[in-house]
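Dropping a structure here in structure tokens format, bear with me for questions.
All protein chains of the complex are present and in place, except for one that has been dropped.
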Amino acid sequence: MDFLLLVGRWLVDPAHWQGSDGIPTRLVEHIHLSVESVVIGALIALPVGITLGHYGRFGALAINISNAGRAIPSFGILVIAFQVFGLGDLPIVLALTALAVPPMVTNSYVALREVDPDIRDAARGMGYRELAQVLRVELPLAVPLIMAGIRTSAVQVVATATLAALIAGGGLGRYIVDGLATQDYVKTAAGALLVAVLALATELSLAWAQRLLVPRGIRLLNAPVAARATAFKVA
Amino acid sequence: MNRTRASVWLIAAFAVVATMVAACGGTTGGGTTNKGTIIVGGFKFPESSILAQIYGEALAHDGYTVTYKLNLGTREVVAPALKNGDIDLYPGYAATDLEYWNNKAGEATGDAAATTAKLNSHLQSQGLVALNPSPAVDQNAFAVTKETQQKYNLSKLSDLAPIGNQLVLGAGPECPTRPYCLPGLQTTYGIHFKDFKALDTDGPATRAAFKNGTIQVGLVFSSDGDLNSLGLVVLQDDKHLEAADNVVPILRQKVATDEVKNLLNKIDAALTTADLVDMNSQESIQHKDPDAIAKAYLEKHNYFS
Partner (left out) sequence: MEHGPFLAYVDPWINWDWLATHISLVLGALGEHIELTAIALGAGLLIAVPLGVAAHRSAGLRLAALGFFGAFYTIPSLALFALLIPFTHLGGTTAEIPLIGYNVSILVRNVLVGLDAVPRDVLDAADGMGYRPLPRLLRVELPLALPSIFAGLRVATVSTIGIVTITALIGLGGLGSLIDKGLVENFHTPLVVAMILSVALALTADLLVVMAQRVAVPWARPV
């Protein structure tokens, strides 16, 4: 119990809220790295997954890319990026983007595949051409799973960004890594709490965004338990 | 449902095999004489592992059962480990250890013998003892790249005082709390840096940070073997912030028999800073293992004959 008090005191200490090692700075660094990586990842993954899903091609690849992504240690990817590219944001964002891509490819592929073939036929029959069909008919139906994929990626990127501190990166992981190095377990616990809150906030806010984006009728269709095409945890 | 049972057995068998593989992976070392066991600990940087191996291998050759707990961490981990008997010995550095064990009282000087004597005065009540300091020294040193040196015409740390607010300092995360690091630079030299970047203690991140300009001044160790080849220049410590960080073994009095003390003092007396630089470069550039480096050193100096 004493320990929790110490952590609480660390968190409210005004000295820890200013400067280049302050909570706001580290939080902004962490969010910046994460958002950049998820956005770039989405720009790559979503078109690929959606296209493959629409045409039904290379399904095995689209599904197994998540298996491959899960198998590659996130810690290792960061270190390789560091050894090839040196210090700075570039290696971190590269590594995080590589981790963000697989779940979004898989989820968007599966999302498009699950669109009822009858609906596809109906759209075709109504005269929709390829791109319009995708944008106006298939995508709205696919939004739940696509959002689930983005959500999975975002949470994993936030989690892995914690490790960026190991290659001299910024972010909330700095508190955990520095605390471990100096055996300051109050600092590590405080940093851990902050990271946990950020990860949960990411998950919840994207879940809420998903609710907003999905038409009510479609939301009612989805199974309550299996809300994702694939579980993906790498950090 | 025999198939279900079969699959359960399969998974259980896998787990058992895995555990056996893991158990067989571990090795037990140690000699067969009963002069007693000594556990040697070390800090989490290669030079400490090398020194620990040198002490340990010499003791083992002499008939002690030696086990190692290397790469434990910073002094915050190693010192308590010695105090409560998790380890029996670690290779310390006279001045920095003094300032740790005396709670930053500021007693260390450039005189190795005096510093070690002061250190012992604090260690005695804890059941510990420091032996004779070696001529080999490894101090904190602050380096800049050749470009930075030429740009500001730098040769010593005092030269940094007027331009400190344009420069970023990089070091391990413990630097802001160490008297010989950031606080010392501020009080002794009046240098106030623009920013401090927590990297690693004299490791690849620090070197990479020099390379891409993230930092202009970085903490290295004076016995590093790769500074020259990386284009890094150490600035002279003209106001003697860094005190006598001579290598000195620190042990529990329980294991400090005359025989042990004589052996370790003999090794220390012959160890020079040049030896440290050479052994460090074998590790950092040639990636040799600390135990191999230590063995080669001991053989070269005929400790094994």
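As written, the chains take the letters A and B, and residue 1 is the first residue of each chain.
As a working rule, a contact is a pair of C-beta atoms (placed from the backbone, for glycine too) under 8 Å apart; a residue touches a chain by one contact, two chains touch by 3 or more.
Not measured: the values here are computed from a predicted model.
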Residue among A:I23, A:L94, A:V155 or A:V214 that touches the chain left out of view: A:V155
Touching residues (missing chain, whole complex) on subunit A: 3, 67, 70-76, 79-80, 82-86, 155, 158-160, 162-163, 166-167, 173, 176-177, 179-180, 185, 188-189, 191-193, 195-196, 199-200, 202-203, 223, 225-226, 230-235
Absent-chain interface as seen on subunit B, which is shown: 1, 3-4, 6-8, 10-11, 14-15, 18-19, 21-27, 44, 46, 200, 203-204, 207-208, 210-211, 226, 229-230, 283-285, 287, 289
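Just so it is clear, only the chains that are shown with their structure count from here on.
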Interface residues, subunit A side, partner subunit B - complex: 20-21, 82, 86-88, 167-168, 174, 177-178, 181-183
Residue ranges of subunit B in contact with subunit A within the complex: 73-74, 76-77, 172-174, 177, 195-201, 204-205, 208-209, 211-212, 214
